[in-house]
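Handing you this structure, nothing more for now.
Note that one protein chain is taken out, while the other chains of the complex remain in position.
Note that the chains take the letters A and B in the order they are written out, and that residue 1 is the start of every chain.
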Amino acid sequence: MSKEYETVIGLEVHVELATKTKIFCGCSTAFGGAPNTHTCPVCTGMPGSLPVLNKQVVEYAMAVGLATNCSITRYGKFDRKNYFYPDNPQNYQISQLYLPICRDGGVEIETSAGKKTIGIHEIHMEEDAGKLVHDEWEDCSLVDYNRSGVPLIEIVSEPDMRSAQEVIDYLEKLRMMIQYLGASDCKLNEGSMRADVNLSVREMGTEQLGTRTEMKNLNSFKAIARAIENEKNRQIDLLEEGKKVIQETRRWDDAKEYSYTMRSKEDAQDYRYFPEPDLVPLVISDAWISEIKERQPEFATEKMARYKQEYGLPDYDAEIITESKFLADFFEAAAKLCQKPKKVSNWLMGETMRLLKEREMEPEEIRFSPANLAKLIALTEEGSVNSTVAKEVFEKIFDEDIDPESYVKEQGLKTVNDEGELRGVVKQVIQDNPKSVEDYRNGKEKAIGFLVGQTMKAMKGKADPGMVNQLLKELL
Amino acid sequence: MSMKEIRRFTAVQLAERIKQREISVKEAVQAALEQINEVETAIHSYVTIEEEGAMRQAEEVQKKIDSGELSGPLAGVPAAIKDNMCTEGLLTTCSSRILGNFVPTYTAEAVLNLQKAGAVILGKTNMDEFAMGSTTETSAFGITRNPWNLSHVPGGSSGGSCAAVAAQECFYALGSDTGGSIRQPSAFCGVTGLKPTYGTVSRYGLIAYGSSLDQIGPVAKDVTDCAAVLEAAASYDKKDSTSLKRQDTDFTSALGKDVKGMKIGIPRDYLGEGLEEDVRSAVLLAAKTLEGQGAMVEEFDLSLVEYAIPAYYVIACAEASSNLARFDGVKYGYRSKEYEGLHHMYKKSRSEGFGPEVKRRIMLGSFVLSSGYYDAYYLKALRTKALIKQAFDQAFAEYDVILGPAAPSTAPEIGKSLSDPLKMYLGDIYTVSVNLAGLPGITVPCGLDKKGLPIGLQLIGDCFQEKKIIQAAYAFEQARKMEVSPIAEDGASVIAGWEKSQTAEGGKEQEERA
Partner (left out) sequence: MEDLDRRRQENCKSCGFSERGQVCGGNRITDETIEYVGILAKLELSPEEKERAKKDMGEMLDYIDKLNELDTKEVEPMSHVFPVNNVFREDVVTNGDDCENMLKNAPEVKERSYRVPKTVD
């Protein structure tokens, strides 16, 4: 029982590309339309319709390939993958099997044992399927082809990962790069990034790979981690019992935390791939590759260096902010508006991160505008609001994207800088708290903090704490 | 002018009379409809006849002609469309039960192009189901009879289009050709049919059989019409990725040029075993005619002829198995009435919706692509295709045009072909290689056999050389008189005569049985 096992994991990551139109027709890829409103004869598989390739899909795929150190296939083709399912209107999916657009790349991740490269076997382009909604009332399913033909790239890794943590690090790295390229928003929960996990186990020290399974329906990093743990244990248990692992596709049920096989008698898994006769070959020149290379944006590492140098951000701050393309863009926009990059960084690293964590959100889900943060920073800089009020206002901005200027005005939150008014309040506080006054006079410096607090309380937080401090010291 | 006189005109002649106000578009349509009413019960060229729609179109087209908006060589001419091309609002069945109720919401690009040229669509013509067959007997909606002899097939798969032209039920038609489906029935029906270079006519809206082989082309009374119809139908279409940007689609410019000095090669293998003697002599006589007009004619060895059919059936069936997967009872077409669950619905709908020949080809195509067989069959066929293309390249380095028969025989009798599919496939020997290599080919009538059935001469050109085959075909056509099917001239009495002979035969059979 004390055999030690190694888990071997490879990933097939599907990424929905951020094109305006579908891969083979001029229908919109916009989310959320009523069923079948973004469809045409091509993406509903009408007889006689023909596909025409969206050039932007090729360019996004090339950009991702170049960013992941792949070689670009100079002469490529599309192939048909044949299988019957109602979400697949032609009953074949146009994909790439024999000559995928990118091959032999890799992505570097940081592990506890240092840097490690996860190999990328290939990246290919294909079309997404439609959506099936199960109608429990009538015991039928309803097909919506709005997503049918949305462009995907599938990034197939080598079986180079050994743990759930490595899988998540790899996915985060991929996601960051693809977001930087603007090729996709990569949202796992919305399905614009989907990972299928190929997993096998083998006895530690053996060379030969064990029989693998493919796990589908993983909609979050947590689900991925749970599914890997579960599948690893399931396979080890089988081997320990002297049974065999069957090569199959399994579906993860995250609510029930278990997986089940997707095999059926009617599902032969024989896709009869052959070159798509309705599309012509794809020839990619050096010039085209250079053009894409030139258009590649500044990636996280370059951005990080620049933030440190140009804005003087600390290493940690620069790293966290650049980890998300969205956050980095947000940072730059706000910094440009208020000209206070350090302050922006502080707000992002501090309150923003706190609230994201509290509300269980990803940075990409931030809904407030850089302009409103910039305004808030300006208000604090000119001393119009103190830090306590600022935090309160920021939470409003975070949740409702309010305009801080009008909000402060409407709520009467402006800091009181009127020395006369303050002096009266401070005097009253001194009078009401003889104990603390005495402590202070006896050398307990800390006691002044309490008195400041009492003053702020009386002022409903609107006083300038510096001025309160100064007045207290003076009057004591 | 009598309806019969109107019907005798070729498409180009008719358009000229319409332009000169000698005939109205309405009269032209009526002339065709009159013939349809007279002979259609016997011939059955059409799956759908658009009588009212045609009259409506006639009015619209007439207005455009009157206003000068339309003035082309086909303006106002009534035409028929093979039923595998989508026509908006008009039933499009592919002669299959599975599409028995399919009304497209879009029109095939080739048909749109003809409409722009002033065509009036009379209806949709019968065909072998999904263009799979050589006799039009695999249609789910009944057979079509050969206008020259009602006991014989018209050929296929564009049998309805060719029969309609031969019986003067329309002035020209569109067909499609995947392995000879325009050229062979044109030969059997004594009309002229042309399969253009792959990519010349858009395939958008053509319901696919073998996508890498399918091409739409004209079926007409003579070479001039063929050239004019192709010129109108051809276009570069952004909706078809395999459509070619050609600058040389002025096909009618090749008409009237002589063949002096043209080098014509006859593959020896095209005259070998299996070729009917009447066909051989008619084709050789045609070659002599062209030689007499100044062409240099010689026999040569075109290699690999015998490998074209196996390569063709592997490729066409493989593509068909995938192309026809979409007919599943979900989005359009036939859905079985009783089933248990999704996969059973698929199986029942498809098994009830497709006929035997279609099922046969889907099964074969699925098999040759299945895991473990792809290399041995499919890739092997694609390699053979490359070799066949090379063989043609070598031939066209020597010759301007390749000449041969369109089919090894004339039209077979109805009911004699389907029992032995392999034997039927062998009849495609002179046509399929042209599709594999993407080449243009034309069939022109070159005589009748001793049974009185038409014989077709096939002229094959190098890719993009439609003009050379049009030039040669036109020259040959000038040297012989145009023959017209008996039913075109005297429908009622031909049909009456045939029915009488059928009853007599039936009676004889009954006697024998008794």
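Heads up, the rule we're going with is that contacts are C-beta pairs under 8 Å (C-beta built on N, C-alpha and C of every residue); 3 or more make two chains touch, one makes a residue touch a chain.
These figures come from a predicted structure and were not determined experimentally.
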| request: Would you mind spotting which of B:Lys238, B:Lys260, B:Lys288 or B:Lys451 touches the chain that isn't drawn? | output: B:Lys238
| note | Given A:Thr117, A:Ser141, A:Asn189 or A:Gln296, the correct residue touching the omitted chain is A:Ser141
| Full-complex contact with the absent chain, from B:Ala15, B:Ile362 or B:Ile442 | B:Ile362
| remark: Cross-chain touch to the chain not pictured, restricted to A:Pro86, A:Gly105, A:Gly210 or A:Pro404, is A:Pro86
| request: Identify the residues of chain A touching the omitted chain, counting contacts across the whole complex. | output: 19-21, 25-28, 33-41, 44, 46, 52-58, 77, 82, 84-87, 132-135, 138-145, 217, 251, 262, 264-266, 268, 270, 272, 274-275, 277, 279-283
| note | In the full complex, chain B touches the hidden chain through residues 101-103, 105, 198-199, 212, 238, 241-242, 244, 304, 306-307, 309-311, 313-314, 321, 325, 328-335, 339, 341-348, 350-351, 354, 356, 359-360, 362-368, 370-372, 376-377, 379-387, 389, 421-422, 436-438, 463
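Rule of thumb we're sticking to: only the chains that are shown with their structure count from here on.
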| Approximately how many whole Å separate the CA-defined centres of chain A and chain B? | 56
| Of all residues in chain A, which touch chain B in the complex? | 41, 44-53, 80, 82, 84, 86, 89-92, 143, 266, 270, 272-274, 277-280
| remark: The residues of chain B that touch chain A in their complex are 85-86, 92, 94, 99, 102, 104-106, 108, 203-208, 210-212, 238-242, 318-319, 321-322, 325-328, 330-332, 342-343, 346, 366, 369-371, 374, 378
